[in-house]
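Okay, structure first, notes after.
Every protein chain but one is kept in place in this view of the complex.
Coming up: chain A.
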Amino acid sequence: MTTTTPSAPTRARPYRGTKVRRQRVRAAWTFLAPMLVALALVAGWPLLRTFYFSLTDGTLSTLGDASFIGLENYLVYDDGAWYGLLTDPMWWRSVWNTLFFAVVSVSLEVVFGVIVALILNVEFRGRMLVRAAVLIPWAIPTIVSAKMWAWMLNDQFGIINHLLMTLGIIDAPIAWTASATYSMWAVILVDVWKTIPFVALLALAALQMLPKDCYEAAEVDGIHPVRVFFKVTLPLITPALMVAVIFRLLDALRVFDVIYVLTSNASSTMTMSIYARQQLVEFQDVGYGSAASTLLFLIIALATVAYLYLGRNRLQLGGD
């Protein structure tokens, strides 16, 4: 007769030490190692170097003999006044611009992306064609589409001004990308135009996973379609939207190309990336530029952590 005693013998064996488990751990590290090495080389090393440079007074031409100056690039008290990145109004303006751009453009992208996805989710003739067509803005390289829009938004020859004037909406051409009032909205417009397909595609995938029968149940129960959208569809696609938002947010917080092509270094649209590039490349101030880059990294990391923390329940919903 074999009776298993749940006490001493079984518990005595150290769980961690089983052979199978050790093998699994080894296999896991074997598979992870190449990825970790690659990440360390292409992400970890540059990050560390940037952080190091931010603590020096290096310039593009004197990188070799840059000397360590501590946190002076960030903040320094000198002669009764504070200096450094943290006191630069232009830097804070860039931070604000970046956050504004990120929040507004990502919000608009999600709203319009979901609307486009809802349209694409309806059965109609030529749906496949429309689906492919919707992807075009996403497929065009940002530089190309930004250049394209720059021409269309051109104050003298641009088709946008031409159209608006023909329709009688405006009297005089507007310098969309040069005016301090409109340039931020112009870059948001272009970014939204370009990224709606991405959000729409993710939302569409989520929509197609939705249980059809729930909608029939709602129909029989006589629930208004708008209510069904907000109470059933939206909660069910939220996990997918959360993923779309995090991708987009990370992208938007380090936005560079769209804005650089459309408005160059204009202060009304200057973002953290553009600010850092200007310091590093134009002013050749590697130390100061690296400090900006380091802060940029910290802000993005902070935003991501905050987002993941706030959205943890919603994201978990998707893990079911």
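Following the convention adopted for this analysis, a contact is a pair of C-beta atoms (placed from the backbone, for glycine too) under 8 Å apart; a residue touches a chain by one contact, two chains touch by 3 or more; residues count from 1.
One rule holds in what follows: contacts and distances are computed from a predicted model.
Of "Anti-sigma regulatory factor", "Carbon monoxide dehydrogenase", "Sugar ABC transporter ATP-binding protein" or "Glycolate oxidase iron-sulfur subunit", only "Sugar ABC transporter ATP-binding protein" is the UniProt protein name of the chain excluded from the display.
The chain that is not drawn here is touched, among residues A:81, A:172 or A:220, by A:220.
When the full complex is taken into account, the listed residue touching the unshown chain is A:236, out of A:152, A:165, A:236 or A:249. Where chain A meets the omitted chain, the residues involved are 211, 213-214, 216-224, 227, 231-232, 235-236, 317, 320.
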